[in-house]
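What follows is subunit A.
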Amino acid sequence: MEFRFPVDTAFAHLCRTAGEESAGVFTIREEFMSFSNPTRRGLIKTGAIASASIALPTYLRADGHTGFTNAPQGDTVTLGFNVPQSGPYADEGADELRAFELAVEHLNGEGDGGMMQTFSSKALDGTGILGKKVQFVTGDTQTKSDAARASAKSMIEKDGAVMISGGSSSGVAVAVQALCQEAGIIFMAGLTHSNDTTGKDKRANGFRHFFNSYMSGAALAPILANEYGADRKAYHLTADYNWGYTTEEAVRSSTEALGWETVNAVKTPLTATDFSAYIAPVIQSGADVLVLNHYGGNMVNSLTNAVQFGLRGQTVNGKKFEIVVPLYSELMARGAGANIKGIIGSQNWDWSLEDKLGARYTGTNAFVQSFGTKYGFPPSQAAHTCYVQTLLYADAVTRAGSFNPCAVVEALAGFEFDGLGNGPTLYRADDHQCFKDVLVVKGKENPENQYDLVEIVEVTPAEQVTYAPDHPQFSGGSLGTCNPGA
Partner candidate 1 sequence: MDAILLQILNGLDKGSAYALIALGLTLIFGTLGVVNFAHGALFMIGAFCAVTFSKMLSFSHIVVDETKKDFLGNPLKVEVPYIHDLFGVTTGDAIIDWAVPLSILFTIPVMIGIGFIMERGLIKHFYHRPHADQILVTFGLAIVLQEVIKYFYGANPIPTPAPAAFAGSFDFGAMLGFEANNIIYPYWRLVYFAFAAVIIGAVFAFLQFTTFGMVVRAGMADRETVGLLGIDIDKRFTIMFGIAAAVAGLAGVMYAPINSPNYHMGMDFLVLSFVVVVVGGMGSLPGAVLAGFLLGILESFASMAVVLEFIPGINQIIIYLVAIIILLTRPRGLMGRKGVMED
Partner candidate 2 sequence: MAILEIKDVGKRFGGLQALGNVNLNVEENTVHAIIGPNGAGKSTLLNCLVGKLIPDTGSVMFDGQSVLGRKPFEINQMGISRVFQTPEIFGDLTVMENMLIPCFAKRDGAFRMHAIESIADEKDIVGKAEKMLEDMNLIDKRTMQSSSMSRGDKRRLEIAMCLAQDPRLLLLDEPTAGMARADTNNTIDLLKQIKDERDITIAIIEHDMHVVFSLADRITVLAQGTPLVEDTPDKIKGHPKVREAYLGESQDAA
């Protein structure tokens, strides 16, 4: 017990500026300190003293102020993995979590190292990050932006996480990204496909490895024109929310540029489960292609309904009727069962990529091998992007030599890398979006096993899906500058 320390010593210590490192009698750490005027700062401090002096017996911890939020202390660093564990995307979240756990294992030098062996940057050496062992905390986003922020804040405030990753919807990604910007934490987005995440809602502290609606449209359009002809009439069913809007816009504008006509675009409620009322009038409209801008349960149900209504057997305008699903996912393909066969869509990555298209996509097999060995089934693209994001973060920290978000941002912005399964990739500095090849896939007609659901139609090279940072579909936002927090 250290009652003998006089209060005025403590007071003197406290009156030093907040940013100063010290080894005083006790330390009051101030986080997220406001940048308002200095007198008010003093006020808060006086309040703190009042409460502190009642509880004098304190002991010192010399970390103090490192200039950014949640600077890792001791020999560990904590990452926060915020994934949907309840709600309709829980399975996707579970797969993301598996990937995160695998990535942490590899970073800490356990397991076979996965993509760390193939990664073009060799900074990571399996001793954690900057020599600190990687720990992680998990949370449940519930695929609701409120819950996701609550969970992320708990990781930041309670567990001292220095990076947040995960999520499986754009609503959550945008909400958590904004939070990380305010708090001074790096956000490595998980599965988020809306243009807005790196468009009008982009933030300096946020990074997206996953592709986006624009890229889907740009990748799909030429292949659709190739496969189905350039004079098609498309009918869009669009989920009535942001992601649906950006996807519809992207697919429309790229297909229309190649000569397609858009007959109609109907918005469907997110809460809809039966899409028959939207599907049934499609044939009457004279359209010969149905584009389902749906994701998750919406997509499974609308596709199932469309097949039930026999759309695929129809011949309209002398052409075979086709269905397109711009954003594909393995879990949804599984949910849709046989209905997915022959349906074209786009993907960020697929576990069979390297086997089918060769060494350009190196890293894929290494990842599939270590994921498959550990869990017994191949990883989904959500798992892949989460794994890659974790490695990229760790690598950026290592190269920067600091956990400071601003150093990380600097290391990641404009970073070019390879060997993470997508071929040569660029993390563009202008909007923190990754640019890489986009896969156009098709539901496999005769799967060899239960995981063999898609075949790769073609890979659209990165150049074709790259757009200017000020492209109209991405306008309205500004990256701002990095925020290190405290």
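In this section, a residue touches a chain if its C-beta (ideal position, glycine included) is under 8 Å from a C-beta of that chain, and two chains touch if they have at least 3 such contacts; residues count from 1.
For anyone wondering why these and not others, all candidates are chains of the complex that A comes from, given by their letters.
In this text the structure is predicted, and so the values were computed from the model without any measurement.
Note on subunit A: across the options 1 or 2, its touching candidate in this complex is 1.
Across the interface of their complex, candidate 1 is touched by residues 87-92, 94, 240, 264, 266-269, 271, 273-274, 276-278, 280-281, 283-285, 297, 300-301, 304-305, 308-310, 313-314, 316, 331, 334-339, 351-352, 368-369, 372-373, 377-378, 448-449, 451-452 of subunit A.
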